[in-house]
Each structure stands twice: as structure tokens, then as C-alpha cells.
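Missing here is one protein chain; the remaining ones are kept as they sit in the complex.
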Amino acid sequence: MNFDLTEERQMLQDGLRRYLVQAANPQSRAAAVEAEAAVDPELWGGLAEMGVIGALFTEEQGGFGGAGFDLAVVFEELGRAGAVTPLLEVVLAGGLLAQAGDAHADLLGEVIAGTRALAYAHGEPASRYDLSRVETTARREGDDYVIDGRKAVVVGGAQADMLVLSARTSGERDDAGGISLFAVPADSAGLQWRDYPLADGGRAAELVIDGLRAGSGSLLGAEGGAHDAIEYAQARGTAALCAEALGLMEAARALTADYLRTRKQFGQPIGKFQALQHRMADMLIEIEQARSAVINLCGRLQLSRREREINVSATKQLVGRVARHVTEEAIQMHGGIGMTEEYELAHLARRLTMTDHRLGDSTYHLGRFVALGAVA
Amino acid sequence: MNFDLTEERQMLQDGLRRYLVQAANPQSRAAAVEAEAAVDPELWGGLAEMGVIGALFTEEQGGFGGAGFDLAVVFEELGRAGAVTPLLEVVLAGGLLAQAGDAHADLLGEVIAGTRALAYAHGEPASRYDLSRVETTARREGDDYVIDGRKAVVVGGAQADMLVLSARTSGERDDAGGISLFAVPADSAGLQWRDYPLADGGRAAELVIDGLRAGSGSLLGAEGGAHDAIEYAQARGTAALCAEALGLMEAARALTADYLRTRKQFGQPIGKFQALQHRMADMLIEIEQARSAVINLCGRLQLSRREREINVSATKQLVGRVARHVTEEAIQMHGGIGMTEEYELAHLARRLTMTDHRLGDSTYHLGRFVALGAVA
Amino acid sequence: MNLDFTPEQEAFRAELRAFLEQNLPERLSDKVRSGQRLAKEDYEEWHAILNGRGWLAGNWPKGHGGAGWDAVERHIFEEETTAAGAPRIVPFGLAMLGPVLQKFGSKEQQEHWLPRILDGTDWWCQGYSEPGAGSDLASVKTTAVREGDHYIVNGQKTWTTLGQYADMIFCLVRTSKEGKPQEGISFLLIDMTSPGIEVRPIVLLDGEPEVNEVFFDNVKVPVENLVGEENKGWTYAKYLLTHERTNIAGVGFANAGLENLKRIARLEQSRGRPLIEDPLFAARIAEVEIALMAMATTNLRVVSAAAAGQAPGAESSMLKVKGTVIRQEINALTREAVGPYAMPFAHETLEAGSNAEPVGPDYALPATAQYFNNRKLSIYGGSNEVQRTIIAKTILEL
Partner (left out) sequence: MNLDFTPEQEAFRAELRAFLEQNLPERLSDKVRSGQRLAKEDYEEWHAILNGRGWLAGNWPKGHGGAGWDAVERHIFEEETTAAGAPRIVPFGLAMLGPVLQKFGSKEQQEHWLPRILDGTDWWCQGYSEPGAGSDLASVKTTAVREGDHYIVNGQKTWTTLGQYADMIFCLVRTSKEGKPQEGISFLLIDMTSPGIEVRPIVLLDGEPEVNEVFFDNVKVPVENLVGEENKGWTYAKYLLTHERTNIAGVGFANAGLENLKRIARLEQSRGRPLIEDPLFAARIAEVEIALMAMATTNLRVVSAAAAGQAPGAESSMLKVKGTVIRQEINALTREAVGPYAMPFAHETLEAGSNAEPVGPDYALPATAQYFNNRKLSIYGGSNEVQRTIIAKTILEL
């Protein structure tokens, strides 16, 4: 049992933290928003160059990390800096490419090098957080599949080069069986994008798929058997997202503590008021709970499906609940300034709040934790 | 719309408050506990003499009140004084007698005069809070019913003169139909009592019913049709119990505020510490919520079944939740002294906590509120 | 004790409903219900409709052109208009300045300004808060120095809601540095078109420029725009703050928000059934609904006491805290209810008249913006922390 980072991860953390302080600043964010880009290209290039994308994959996959704690180190730092990147899409879509085997090694290599952008097109307008609700269909026509349907809130979709796209090749709407995955170019004929900004500073798009032809070479894994791979990819995605939320909370907490130390009212720093001190202490305690929850999930991604998924839901539930608490308390303790877009807290608060709307919110995962038989 | 008490109720409240300050003191409680009595006989006599029991019944029933707000006035004062009485049993069992019509007017008269004690024997070892789970059976044998079964936590049972007892005359275990009510002497052959003290300072008993013979004259209302009467009686009981909880909370709050004003630590009254001030303010806000919830229920007992029961569950849920909050905060803000039996708070805390274990707890009623279609 | 309204009150309610049905433009109620941002003209249109009926200034006496309602009637008006999806009445002239002028203004001021509030000639905004002062309103730094027939005003106000629409601003200014901070404050009416005034929008968490900073650089204000006496402005300011607080609980908004939440939860699907049938989500709705049922009654208790002539004291503070907590919880549940479609931040499509195609279901888009915007509820108008301190000191005597 050891809760220290390995030397490599410590170096990655230190380097990334230093880099992000200068590279992920509000100006670079604003420029990306202005350009309607999914990420500041310079930031993305820098991350790739530092090996940050490679840290998300194992050596066999062409990376040099890939464990849960590698995700944790990278995403906590992204969160702490409030960085806006489609790196979570790399964990999700890239993870599915990697699981599908060597056939997609070249593509994955380009992703790791930062020269090809991926998006993950799984959720649909009516699927909410239900992993197996896939209404997009793919039917065989000769050697090709013809795909029709809609995908919702595809993060970085309109800016991506390649999509990992789910579609149903058999079964009923909510069946776990019958879901297939395809890797297709984002500019394929038959794909129609409606791009828009997100509250977290990034971009997403609604996707209409109308007669998209995908060759059988684009199939990832076995036809109809993608459910477990998606679930595993989302487990890793959840670990990454929760680590990012943790970093965001640390940043919000630091900002708030600083504010309480410097802002004076009625002649003394407001941080001397006992009610605020105790609320800050509770905030800190909850953030430590979130940190432990992230550790629990990151250390258990390789265990049995049941044990992994129980930790997925436990961690996402706890982090979601704590994220709301921290966000609202940080704003409240700042007072008016905490409501303004110009102040850095606004960006952190928006990103933190939005983490609860990806991969299942806290109420959803509370129910799922019970449904997985954890309480029995 | 008028939230002031009528003159009569104001007089009742004032008189009762004055009376209870001297009559419901810790010494009288201790004496009752020592004597294994359900109530201090002097207190009970005093209440009857003041007309407090009569205030729970309408003029037609032989009383001079009987509305929801009469219950509220009486029980809030009982709560404020921390009085231990089986008056709730009178609301429940007496209410059922009154609903059953004139045949039981004499008995009811004696109850109102304070000369006959009633108990309400409905709950069973496995029924928890489910109103229609009745496993005790009553079968016809000639002009009599023969009753067999068990009743659980019959408050004041072993000290009562008469019981209002439920038993199933037809239907399956959880059916609403098929439940009947009987008024039987508590010392009937076939009744076996196991008497014990309660955490709230009163007494209850487990009852084994083995071949109890009840004449058909003891049947209250129509055979098999008691469910709605029981539900209505419990609605009134819930109003009374919640009003009592409100009074208990007021007393706990007053005790705590007093303590915070007088107890000094680090050189100043601890009530000057902002964290405690804010927690006291939250406690007060929640108690006002409870007060409004009690008003909501008491003012709606006469409405349609659905509207009444939605308010039953809303009020019991809210009061239960707030009662726990107030109890725990009052103890915590007192510190060590709040943990000791000798200090008055202990008694209030025990009674308050136990209100959640009668007529359905806060989680139970939250689910019931939803099941009644209030959220749809 | 009696929870029923009187027959007269019920008749008033019926009259109101009929009026709203006939006179509230559907275009406006659609905007309100879907959470679209209202334009200045929308508010003005609704004000004019109400004013035509004599119902714009419910709290003003009839002699000044108001409706002269008591607290219960005002409450019924609030209930019915929010339930019908009417735009809110912009409070700065009507609810705030009007009563101050009626009590402390000169006859000339009353005759000049009050009709202009009613007919919409002047859109007023509020110049109370200053940067860095937080809830300490008495620490006014903006100065007004008398020079002949004018005051010369210098300084800065902030959090000025809808200041971008305003023709006039009522301001607390410092006219003396003698004595306690409260003693040198005056209450001044200032034309927003005066040279030297600059308005800069502050964009909030929700991406909207709802509030503003207002800068004063040697702004000349005629002395006849002083309300009451010089250096007595704190009295008027406090009167303004405590005068119109019967709607502090926001019960109408909460009810409308709860209805909207339930509507969304009926339409959203989770795990193969409507979200509202998810036991855990339904329970969270139930908890806030139960709290709201109780709070609505607490509010009526205060309203009823006010109608009987009692001045609400710290009860207002309790309603403020509980009311905002309930509304914020409804906002949070609504954001949660819309699921992944809470993420799009296309706030431009919330603007009046926007033609951009909405993303996801129409009910989804405003949810996140409203959640963020309403974090203000527990901060402004005396933060919930300030209210708790008031409760502790006044009611609990700590």
C-alpha cells in the first residue's frame, strides 16, 4: 500500500502543472472560444509534445502509461488549470480504438502525436445516461454498413478528424447486445453537424447521420459486441472526469481561501469569521473525500466488472455531489464577485458543474450503485 | 385567511401552558416512571378537569372542539412541557370510537372525563408502518368473534381499561378491505401483556391475543370496513403528534438559546460565535417550516382523502426530518451537558426522536407522498 | 385559524385570472415560460397593460395612482401573475423609489416623478452598492458636493440591475464625512444621460450582462433632485429596503419553477421510463415540494400579519433564506433533469427574437443559465449570511 506517486508520475505532474500555468491561461481559452475551436491548437500541440496524450495509453498501445493513476495525474492537473481540451474524448474514443486491437494502431499513433483529433459519438437525443440505449442503426449492404440516426452533444465533434460511432446492428432499443462501433472520418458524406459552444468553455455538436456508408474495415471489435468495451471505456472516462473535477475543486478552494484571507469586511478579513471558517473546513473535508474516491476508482479499473463498476458509480456519485457543494459554497463565500464571468471562479464553476452532466450524474449513479447490488 | 388563534383556543393554550409548567415537571415524570404508570394520575386528572381531553372531540361527540387546530393547540403545549401522557391514544382510539357512532357514547364520555383509559392496538410485530398489514384474525363463532394474533408496541396498553383493537375478518394480509375494529376491555380473557418502558418516558406493551371472545356489540363500524376510519384516525393522530414534536422543538430551541447566552468559553458567551449563531438561525428557520407544516395538515383534515393524505405525508416527512436536525443540533451545541440524562434536554431529545417511530417515519412518508401522486 | 381566503379575496382572484386570460399577451408568457430573455420593450408593454387597468402599482395608495392593495391582495396578484407566466414588474421605480418619494419626497417631486414611473416615461435603476462594500451599504464612497444649484457627483456604483435600460438612477451619495458612516448619506435622483456617467456591463456566470457598473465623473445634479434632507438619506434607504418585502420568499417563482421541473421530468426518459418515475429523482422533487408547501404557509402567515398592520421583522430574513434555498434547489434539479442537454451554452438563443435553431428540447436550454443566474438569490438583497446573523441577534437574542 502506497499513496505516493511514482517518480515518473511525479515528473509528469510537476511538468504539466508548470506548463499549464502559462499555456492554459484565460487568454488562450478566450482565443479558442473566439475561433470556435475545440481546443487552443498551441496548447494541444504542447500537451502532445510533453507526452501527455501518450500517458493515457499503455506501451503496447503506443503510449507509456495507461493506468488509472496516469489518468488521475493528467486530469487533475487539467482541472486545476481549468484547461479546456478534448482529452476526455481521447480517453473514450481512443480507448475504444486501442481495445479494438492492432488494426487501428496507425490512427492511434497519430492521435497520440496530437495530429489527429477524435470524437466519441455514442449518446443520443433520447439516451440520457443509458449506455445501451442506441437507436442509431447500421445495416449491412454488401461489404459496407449503412448507418442512420442521430447523436447528441458530441464533444469536439465538428472539429474532429475521426469519430468513434456506435450504432445498433441487432436487438431492441435498450439491449446490451447488438451494439457495434465504427471508426469513420468526421467529414464523411452522410454526416451533418450542428456545432455550438458548451457552458464548460468547449464545443459540441448535434449529429444527423443519414445514409453514412462505413466499410467493414471501420468496424471496431466484433459486430454487435461493443457493449462491454463501451462500458470499460466509460469507466476509464469516469476516472478521468472525476480526477479533472478534483483538480477544479482544488482550484476553486484555493481561490476561495485566498479571497477569504484578503477580502475585508467590517474591519477584518472575512476568513476570520467563524461561520465561514467552518464552512471552508467542511469544503476541504469533502474535497479529501473526492480525492479518495478518485483513488478508489483509479486503483480498481483492472478488477472484475462488478467491482469496477461499483467503484465507477460510487466515485461519480460522490464527486458529483461534492462538486455541487464546492461550487455553490465557493460562489456564495465570494459574494457578488463570484457571480461575474470575468473572475476566474466563473470558469471553474461552469466546468465543475458540467462534469455532472457527462457519463451519468450523481442521482443516476446513486441508483446504479444500488442496482449493481452494492447495497444488499 | 387568519392565522390567529380563536379566543377559546387562546385561553386553552394559556391555561394549559400555565398548568403544565407546574404539573408536568420532571418530578411528576419520574414518579410515573417509578410507578410503571402510563401517566402521572394527578396530571391526567388535571387535564381532564381543564377540558383538555374534551377539546379533542366535537360537541356532537361530547367534547367542545375536535378540529385540527384544537389538536394543534393541545399537543404543542404538551410537547413544550415535555409532558408524558397517553393523549395521543385518545386521539387514535377515541377518534375511532367517536367515528363508530352513538353506540359508544357512554364509553367516550368516560374517556373525556378522564376516568377510563384507552389504548390503540393496531400495529403488529411485522407491520411496521403499513396500515393495512393486519395478520391478527377475527372469526365469527355464533354471536361472538374469536380473535387471535399479536399486537406490537401498544402504548399504554397494560395500563388501559379499554382497547380499540384491529383484526382481519376477511381478505389477504395486506388488503385494505377486510379489517375490522373491536372495543374490548383490556383485562379480557385471552389477552396477555408484556409491559415495558419507552425511550420517550412512557410505557408500552406487547400483546398476545389467544382466543379472545368479543361480542358483536364490540364491533366498531361495519365488519371488514375499518380501513378508511383507521386512516382518518391516523391522519388526526399525525396532526397531533407533529404538533407535539413542534412544541418539543420549541422547548429544545429555547433551552439551547438560553445555554448559548449564558455558557462562556474562551472568555465570551458561546452564542457570540458566528458559526453557532448561524446554525441556531437555521434551526429556527426549520422549526418555522415545521410550524407551517403542522398548520397545513391541521387545516386540511376535512378535505378529500387525497388532499388530506398528501398533507399527512408531507407534514410527517418534514417534521421528522426537522426533528432529527433540531435534536442533533441542540445536543451538539450544548456539548457534554447535552448528553446527560439529568439535564432537561435529554428528555426532550428522546421524545422528539421517538416521534419519528410512530405513524410512519420521514423516509416512509417521503415515499408515500410520491406514491399518493403528489409528484406527477 | 383559517386557511381559506375571504369571498372578496376569491372574487379578486377570479377577476385577476379573467384579466390575465384576456390581456396577457401569449407572446410574453411564452417567453417567460421558456426562460427567454425579455427585452426592455417586453417589460414596457406589460407595464402599460397593467397601468391601463390601474394595477401596475399594487402597493401605492390610490391617491398616487396605485391600486392600494393590502398584503393579501398583493400576494394574490403575485400568485396569479407568476402562475400565468406574466413578466415580473421591474421593481426599481414601482416597488422601491415610489414609496420613498411618497413618504419623504416633496410635493413637486411626487407630482413630477410618480406619474412618469407609472406611464413608463422613466426607467429607474438603483445606485446603492459600491465596489468592495458587500453587504455594508453604509460605507458609501461616492461623493456629492454642493456647488451652487447643483451637486457634483463622483464615484462608482455597481451591481446595477438592468442599468443599461435606465433613464434615471436613485443613488446613495456621501454629502458629509462627519459623524458615523450612516450620518452623511444623502438620497439623490440622477439623470442617466447626464455628461460624466458611464455604464459598463458586468457579464455574470450565466453569460448575461444583467448588471452593470455605473461611473460618475463630475456629474452635475440639480439640487431639486435631493430627496428629503441632506445627510438623512440613510433613513430613506432603510425605509426602501424594508418597505416592500412581502414577496421576498418568491413563492410564485418557486411554484412556477416546480411546475416547469415536473413538466421536464415527465418528458425526460431515464432507464426506459419517465424521469419523474425514477424513485430517487421523484423523492428529490418531493422533498423540495414539501419544503415549498410549508414555506408558502410561512409566507402567508407573514402576509396575513402584514395585512393586519404588523410590520414584518426578522420573519423576512427567515423567508429570504428559506425562499432562496428552495428556489436554488429547484433550479439545480431542473438543470439535473435536462441531462446532457444542460451542457450547451448557446445563451444567444435565449435572446428575444433569436432565430438560431435550439439544441435539444426547447425546455433544456435555459436550465443551466437559470441555475447559474439564481446563485445570486442568496447573495444579493442582504446575503443569506447577513440574514442568519439578523435572525440570531433579533429573534434569538444571541
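Order as written gives the chain letters A, B and C; numbering starts at 1 within each chain.
Assume contacts are C-beta pairs under 8 Å (C-beta built on N, C-alpha and C of every residue); 3 or more make two chains touch, one makes a residue touch a chain.
Not measured: the values here are computed from a predicted model.
Student: Under the definition given at the start, what are the shown partners of the omitted chain?
Tutor: A, B, C
Student: Which residue, B:Ala204, B:Ile285 or B:Leu301, contacts the hidden chain when the whole complex is considered?
Tutor: B:Ala204
Student: For the full complex, which residue in B:Val134, B:Ala186 or B:Met354 touches the chain that was left out?
Tutor: Within the whole complex, the residue contacting the unshown chain is B:Met354.
Student: Against the chain that's been left off, what residues of chain A make contact? List them.
Tutor: Chain A touches the missing chain through residues 1-6, 9, 69, 72, 257, 260-261, 269, 271-272, 274, 276-278, 280-282, 284-285, 288-293, 295-296, 298-300, 311, 314, 317-318, 366-367, 369-370, 374-376.
Student: So that we can see where the missing chain sits, which residues of chain B does it touch?
Tutor: Residues 123, 125-126, 128-130, 133, 152-153, 174, 194, 196-200, 204, 206, 265-266, 275-276, 324, 328, 331-332, 335-336, 338-342, 346, 349-350, 353-354, 356-358, 361, 363-364, 366-367 of chain B touch the chain absent from view.
Student: Counting contacts across the full complex, list the positions on chain C that touch the omitted chain.
Tutor: Interface residues of chain C facing the absent chain: 279-280, 283.
By our rule, only the chains that are shown with their structure count from here on.
Student: Provide the C-alpha centroid distance between chain A and chain C, rounded to the nearest whole angstrom.
Tutor: The computed centroid separation for chain A versus chain C comes out at 38 Å.
Student: Please work out the Cα centroid separation of chain A and chain B, and write it as a whole number of Å.
Tutor: Averaging C-alpha atoms per chain gives centres 52 Å apart.
Student: Please output the residue numbers of chain B that touch at least 2 other chains, ranges allowed.
Tutor: Counting only residues that touch two or more other chains, chain B contributes 274, 276-278.
Student: Residues of chain C that touch two or more other chains: which are they?
Tutor: 279, 385, 388
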